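Note that one protein chain of the assembly has been removed; the remaining protein chains are unaltered in position.
Presenting subunit A:
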Amino acid sequence: MPGRVRKDPLRKPDRPYLALGLEGSANKFGAGVIKHFEDGSTAVLSNIRHTYITPPGEGFQPRDTALHHREWALKVINDCLTKADVSMHDLDCICYTKGPGMGAPLQSVALVARTLSLLFNKPLVGVNHCVGHIEMGREITGAQNPVVLYVSGGNTQVIAYSRQCYRIFGETLDIAIGNCLDRFARVINLSNDPAPGYNIEQEAKKGKRLLALPYTTKGMDVSFSGILTSVEAYTFDKRFRANGQPQNSNDEDIITPADLCFSLQETIYAMLVEITERAMAHIGSKEVLIVGGVGSNERLQEMMGIMAQERGGKVFATDERFCIDNGIMIAQAGLLSFRMGFETPLSESTCTQRFRTDEVHVAWRA
């Protein structure tokens, strides 16, 4: 009901709280320790991540990614505790990603979380990955009630908070934006280090020619699969030069990989900004928060900034430490729900590949 201000249900803690967060829904394994103080402030004590990087032209397979997480889990968690200067015994709870994500990697991390929980007799909190991104973004940027654009390798959603639920206003109808970028990077053989999207962004800076691609917004939803097919098709065009160089001095009408990266970025980011603007107009919000791995893209942040400025609004974005999947965001969202009395009993400490953002009861917000 508009005009009515509900009381903040989250009371200030009676003592400092500590939580460990474990994340591994895709190709990054992350661990972080967060501390909530009595005065309501928050401190990131440590935030460590290790990324599974595959050779150019290859994606990460669930089985190999799970293996990577199992190999790195203990080292990353140890580093994380050492850096935070806390022991396992000091923790109030252990938070882990319940979903959504890739099945095998999620299971590996859930297993680590369960084992630690039993060893040290600490309660478990299962966290929705998307809600983790949103809560960490709000904490870092101080945005109060923003429209959230959540863009990553597995998710593309426009979200706004309403009545203790993060409602999805628009989302992708097929593949996620990061998936589209990753797969295109594979087509033109870009490196996966540090991330395919980052390398596309660098390549796009050299592009000059805007090639026509489908522009597929449908109301507040978007679709990327056709765009991926179209941009791939340009690599079979007879004007395409894989090395980006003209064959001779008369060879002027050419398409380079840089042009394709540039065109792809301009098109898909314009679509995202458009649906975000539509959601802002719909709910009358002036704040935008960009979260998720693709959110670290500077061109996307720049375009969003121009849009927000035209509307008299403001953009909140975080850097790669908090944008890209990390353990600390799981700790933050988990600790918020733990302070509201939420725990995941061992018998229910499962994980799931399908876990929609709007299924979570956001008990800690008014």
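Throughout what follows, contacts are C-beta pairs under 8 Å (C-beta built on N, C-alpha and C of every residue); 3 or more make two chains touch, one makes a residue touch a chain; residues count from 1.
In the analysis below, contacts and distances are computed from a predicted model.
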Practice task
Would you kindly match the missing chain to its UniProt protein name, picking from "Blast:Ras-related protein Rab-7a", "EKC/KEOPS complex subunit BUD32", "Phosphatidylinositol glycan anchor biosynthesis class u protein" or "E2 ubiquitin-conjugating enzyme"?
Solution key: "EKC/KEOPS complex subunit BUD32"
Handout entry: From A:117, A:141 or A:172, residue that would touch the chain that is not displayed
Key = A:172
Practice task
Identify the residue among A:47, A:97 or A:157 that touches the chain left out of the display.
Solution key: A:157
Fill in the blank from the handout: Per the whole complex, from A:210, A:242, A:346 or A:366 the residue touching the absent chain is A:210
Practice task
Spell out the interface residues on subunit A facing the chain that's missing from view.
Solution key: 1-3, 100, 130, 153-157, 168, 171-172, 174-176, 178-179, 210, 212, 215, 218-219, 266-267, 270, 273-274, 277-278, 280-282, 284, 302-304, 306-307, 309-310, 353-357
